[in-house]
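The other protein chains are all here in position, but one chain of the complex has been omitted.
Naming follows writing order (A and B), and every chain is counted from residue 1.
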Amino acid sequence: MTSRRILATASLVAVLGMIAAACGGNSNTANPTDSGSGAVATGGTYRTATQEFGYTDAFDPTGEYLGSAWGLYSQLLLRGLMTYNHKNADLGGNDPIPDLATDPPEISADGLTYTFKLHDNAMFGPPVSRVITSHDVEYAFERINLASLAAQYGNYYCGVIKGMTCSEKKLAPVSGIATPDDSTITFTLEQPTGDFLYRLAMPATAAIPQEVAKCFLKAGDYGRFVIASGPYMIMGSDQLDISQSCSQIAKNPISGYNPDKGVTFVRNTDFDPASANPDSGGNYVDGVQITINSNVDDIFQQIQQGTLDGSYGDTPPSTVEQQFATNPDLKSGLHADQGDRTWYFTMNLLAPPFDDVHVRKAVNYVIDKAALAKAYGGSLHAEPATTIEPPAVNPATATYDPYPSTNSAGDVAAAMDEMKQSKYDTNQDGKCDAPQCKGFIFLGRSSSPWPNLNTVAMQDFAKIGLQPKLSEVDTTTGYTTLQSVKKLIPVSLVPGWGKDFASPFGFDYFLFDSRAGLTCDTAVDYSLVGITADKAKECGVTDQFNAVTSEFGPIGSVDSKMDECVAKSAEEINQCFADMDKTLMEDIVPWAPWGWGKNLVITGTSTTHYEYDAFGDVISLGWVSVNNGLAPVNVA
Amino acid sequence: MTRYIIRRLLWVVLVLLVVVFVTFVIFFLMPSGDPALRFAGKGAQPQVLETVRHQLGLDRPWYSQYFSFTRNIFLGDQNGWPGLGFSFATRVPLKDILFERMFVTIQLAVGAAVIWLLVGIPIGILSALRPRSLMDRGAMTFALIGISAPVFFLGPLALYIFWYKLGWLPGTGYKPLSSGFGPWLSHFILPWCVLAVLYAAFYARMTRANLMETMGEDYIRTARAKGLSERRVVLKHGLRAGLTPIVTIFGLDLAGLLGGAIITETIFNIPGIGQYTILAVRRLDLYAIMDITLVAAFFVTFANLVVDIVYAFLDPRVRYD
Partner (left out) sequence: MAEPLLELKDLRVSFPTEDGLVQAVNVVSLSIMPGETLGVVGESGSGKSVTFLTVMGLINRKSAIVEGEVIFQGEDLLKLPVDELKKIRGSKIGMVFQDPMTSLHPFYKVGYQLAETILAHEDVSKKEANERAVEMLRTVGIPRPDQRAKQYPHEFSGGMRQRAMIAMGLSLNPDLLIADEPTTALDVTVQAQILALIDRLKEEFNAAVVMITHDLGVVAEHADDIQVMYAGRVVEFGDVDDIYYEPMHPYTWGLLGSIPRLTDSLKERLRPITGLPPSMINVPKGCSFNPRCPYQFDRCLTEEPELIPLDGHHAAACHLSLADRRKVLSEGVAIQR
């Protein structure tokens, strides 16, 4: 009797499933193109490929610092208190919204206490399959706090939340985080932090199930065991046997993810849409396959062939870009979105002739940003930048342009006026003529298309009498050279910088806060903004430091401004940082920003709906829709 | 013979140790950057960097790392024997990855080898028997093109024609034999052929030259004077002597490929050792680089040994004592 009923139920389910599948199929064909809201087709699998994942911490959310990984966590796999709508910046993609939290937090009047209520029916996916509680969120912070997990952006929490140091030897509760009950969590901060909600949207803070994660206490080891809390899980997660000992568990990672071959995401069977923020994603597709393909040309050929639905992070070959840009049938598959990334010249405050602010300003005037952007690949890849912070990161700087020029082609007259005021222009003809103006190192990239940009830069330099010696190196060498303070590279076109999160603090912190960005061997503050006598001594550049400070006075610093701004409320924070931006651009002048980078994504005709995720700077897989009707298969 | 083999095997081990040593020194002395920096994120704080360095074992002096690396090879590590370490980039034990990829590369290399032998040697023979004939000139033109055409040119071209334009083949990637003979073959046939072209051309030329030289030998004249059929003179007396040197070259060529056919695997997206080499070098993945070097060096030194032994069987004049 019982078995018969089960059979009947099973067959009913099967029939319903077939109907659903059929309907799905119908709606796919009925809506081959995006028709706006509500009518987006569901089902199918988004198939894509990339040359390499390139993860910095083997996909362990606590430490992983790669934008595309953040995209996967935030769009598909993980849920924290806050998330994004995973759309473009102008559609609100850079604004944190509640996720595990039911609503925006209660913030105390002094701005030091944040209290969140959690959805009480949010679940971890298989094999954990239980309700997510406030303790699971707290546990994520314990892990950030644990030194051995090497949380790569722990600075956003340690020294910010009370009791967090990022150097604990053991997992232990964080004093600044209280979990009075399963659905309430309270953070107590050291000082007001206006962009704290952005930091709670970072993947490292997403809920993490102790029963699995406790087995992985070394950086990167959890990466192949990531348990889903979001709408999708890694295929094969349900096969994980977590009743075994840690050493046994560690031997059998989730089958749907192989770091060198690919990953397949399927729907998380325990995900309850009622517990989630509907704005965070449509979750149209049944699965996502990302295959590793060492041949980048082949990836784009496959998109055109229809065996892939779109690209994922790789830059298309120029022939493919041309084809998509010119062919009206393909044009809808070409997506160029703001990457929230600034390309710039870095100028060393301790290296002549750039120790003179007039020279640095003259460079800002003279560079032909339009020519550089063109050399970089044109308007699909970059547009001329006017300041340090991209507009999407800080709307308050959107119209700020301290070194304007017609068509962004550079203002040679203004540059020469500026140069005249420099001690390196001894005859004040607007051209640098001191011995220091020649033969200094200009570090550039050697990979295509960068040599073209270097040529443009050399021509621009010459207009104001600067005659550097160009040294072209591969990108990695370029960065490691710049990171060494001792090397005092005078000027370089190597660097670019993308946001961590869309608060200006998240953009500027490592770049200009000398306490974060100025380490002797791993500096990101290549220009040495805020370098002190002590730091100079530590890094072995005391002589240069003394020479420059005795000639030009103390080196400019924004450390205190940074502290002041970050403590501002969410409403005031942007203007404060815009002021800091102004100080940097006009007084300290460490950079000559030339371009705001864009991300180019190509989708094939099978992709019927596309959104860009401003947070991860990747295609938004939570909103993508395809009409291939395929079930996901394991590509790992 | 047994003593000779044992002595040579010890020699193989010694060569491998030296190769590993040199690779280690190169890795640490060349300014390729600190791998820890890559895996500590941008703007890494010193303490994070230190943790990563420690966990990757990079905080110890390079000779200490060299010592434990070699020790693990002989004694095994927590992942069993031989101890091949783990990948910095993925924190995955390298042993399984490398064996799995080696198996893929073996299929690629052996398949290509079969093709180039089947194509190159007959062409070489026919050319040698009819020098300066139309057939010979055609074959040698093919050989010249084959030797000059690089895989990175032929590969994409072949893909474009046979997959993209004609749709005869399913494109790039690897399908194991367990997924069916058809898919397996259709994914391998193009890389096999592309990889084989260069070698086939080379072997055709080599066979032709060797065989032509052999056919001028006195003992071939003797064979003819004995009244043997021309077929027997060529296939038995000529090839036996003419092809023996090719065995040596073949052993080394195959061994070289078993260490990874980098360009072919990259173009055809075949997850073998060659593809992994690119990944490993790009990621500054020390142990992976070491292991691949070791594997490649092993194949080459071991193939040398095998070739020498086989030679003793092929050429009765060669004896090792």
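Here is the rule we go by: contacts are C-beta pairs under 8 Å (C-beta built on N, C-alpha and C of every residue); 3 or more make two chains touch, one makes a residue touch a chain.
Because the structure is a prediction, the values reported are computed rather than measured.
The absent chain, not drawn in this view, touches the displayed chains B throughout the complex.
Of the candidate positions B:A223, B:A255 or B:A280, contact with the hidden chain is made by B:A223. Among the residues B:I106, B:M135, B:V247 or B:L314, only B:L314 touches the chain that is left out of the figure.
By the touch definition given at the top, chain B reaches the unshown chain through residues 217-219, 221-230, 232, 237, 240-241, 244, 314-317.
Throughout what follows, only the chains that are shown with their structure count from here on.
On chain A, the positions that touch chain B within their shared complex are 52, 55-58, 63, 65, 147-148, 150-155, 166-167, 218-221, 223-224, 259-261, 291-295, 297-298, 301-302, 305, 307, 476-477, 480, 483, 510, 516-517, 519, 522, 524.
Chain B contributes residues 31-34, 37-49, 51-52, 55, 87, 89-92, 97, 156, 159-160, 163-164, 171-173, 265-269, 271, 275-276, 278-279, 282 to its touches with chain A in the complex.
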